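What follows is a short report on a single structure.
A single protein chain has been removed from this complex, and every other one stays in its place.
Should a chain be cited, it is by its letter among A and B, assigned in written order, with residues numbered from 1 in that chain.
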Amino acid sequence: MTGRGSRERILARIRAATAGLPPVPDAAGPPPAPRERTEAEIVRTAELFAARVRDYRATVHLVAPGGVPAAVAGALAGRGARRVVRPGGLPVEWPAGDGVEFLADEPPLTAAELDAADGVLTGCAAAVAETGTIVLDAGAGQGRRALTLLPDYHLCVVRAGQIVPGVPEVLGRLDPARPLTWISGPSATSDIELDRVEGVHGPRTLEVIVELPAV
Amino acid sequence: MRVGLFVTCVNDTLFPETGKAVVTLLRRLGCEVDFPMAQTCCGQMHVNTGYRDEGVRLARGFLDVFAGYQAVVVPSGSCASMIREQYPKLAAGMGASRPGAFASAHGGRSPFARAVAEVTPRVYDLAEFLVDVLDRTDVGAYFPHRVTYHPTCHSLRGLRAGDRPLRLLRAVRGLELVPLAAADECCGFGGTFAVKNAAVSAAMCADKVANVLNTGAEVLCAADNSCLMHIGGTLARQRAGVRVMHLAEILAQTEDAR
């Protein structure tokens, strides 16, 4: 049923259709070469990122170095989140906040348990300023994909150094072998009269904390 | 400068006043105008309706007739665009589409392709010729009326005529130019589309007419009599009281001539 015959037939048809065509030069070119950035550049990129994420109607906090634990505590308290999913691999000092119960994904939480949680706290693999995008790769501090999908509230911590200017740059930082989730704002739809409304199946609230470098 | 006038079959047959206006205007601007009698049609209707062979035959005729001219002026955006944009594709005979298409290696070396490469770069729509070749936007015209301008698809997106016609109109003394809403939208003519899909064509024209009427203009101007025949025919049917005029006919008018 895997269509062995079809495989050969399709390939033969392709070869017949493209026979004799001149080669097409490589168009995309190599990825932009990574380069050292100044602290000021990193801050400017982080500020653009924050502005772009806010355009999606997400909340963004820019915090000074070391300000993450307090910002996390403040955000969770502001949200009123009591039971929060916390994947392994986050810096130990991050999860702070009185009266918050953190749920480790060990053993794996069921879909129903994730659905019942008040929120999820993660880091990220990289971020894109131009488009206000956070990329998760299921690595340390991010967990498997369902963790950031089922809870209705996603609090994400981004270090300014993880933010690159554009999409071409970010691809060079990612490992295609890992499952990747690109997040640009809360879930949304344009399906009703083609106007955007936020909040469908994914988390309806996205809150982002950006840790700036020392200047 | 010696200019070959390709008046187009539609203007020749139905709108001779447009051709006469082009002659008057170009002579006033110091051109020597020649109308080669052997000309007929660029082949647009045939090619665009799916009769490529007939269209190519007419295209060959055009290329023969206009081979020797320094410049060929065409008072029709769609015919000029047919010649300049579509002839090369007919010549290539395959997907030589812009930009970066991959296409087969043959084509482009036939006598037809050579004639296309030789003649078509010297073919201009009227507004292009005035602005780019003669370097004139003020052509000394006088037309004391409220006018709105429909850019027509093939001038706008085929020839990329840009704001050349508007610059010409703005320089006309006495003329009040009023902007047309959704000007870049097709009027619904589309050649045989107007009869093959008459209902959609009429629905498109209804919106164009509504936008024209909203300007309060007295004259609707365009650089293509085919579109004007369609919009003007609808305006006339509705007794809307707006008349249509080809760009050449406005630019040809002077205070002395009145």
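Odds and ends about this structure:
Rule of thumb we're sticking to: a residue touches a chain if its C-beta (ideal position, glycine included) is under 8 Å from a C-beta of that chain, and two chains touch if they have at least 3 such contacts.
The working rule: contacts and distances are computed from a predicted model.
From the set "Transport permease protein", "dihydrouracil dehydrogenase (NAD(+))", "Electron transfer flavoprotein subunit alpha" or "Iron-sulfur cluster-binding protein", the protein name that UniProt assigns to the chain left out of the figure is "Iron-sulfur cluster-binding protein". For the chain that does not appear, the touching partners among the shown chains are A, B.
When the whole complex is considered, the residue among B:63, B:153, B:180 or B:248 that touches the unshown chain is B:153. The missing chain, though absent from the display, is touched by one residue of A:34, A:65, A:91 or A:179; that residue is A:179.
Looking at chain A, the residues touching the absent chain are 1-4, 6-7, 9-11, 13-18, 21, 23-31, 52, 55-56, 111-112, 115, 128, 130-133, 138, 144-146, 149-150, 166-168, 171-172, 176-197, 199-203.
Within the complete assembly, residues 7, 9, 11-17, 19-20, 23-24, 33, 35, 37-41, 45-52, 54, 57-58, 61, 86, 89, 93-95, 97-104, 153-154, 157-158, 184-186, 188-205, 229-230, 232-234, 236-237 of chain B touch the chain that is not shown.
Assume only the chains that are shown with their structure count from here on.
Between the CA-based centres of chain A and chain B the separation comes to 52 Å, rounded to the whole angstrom.
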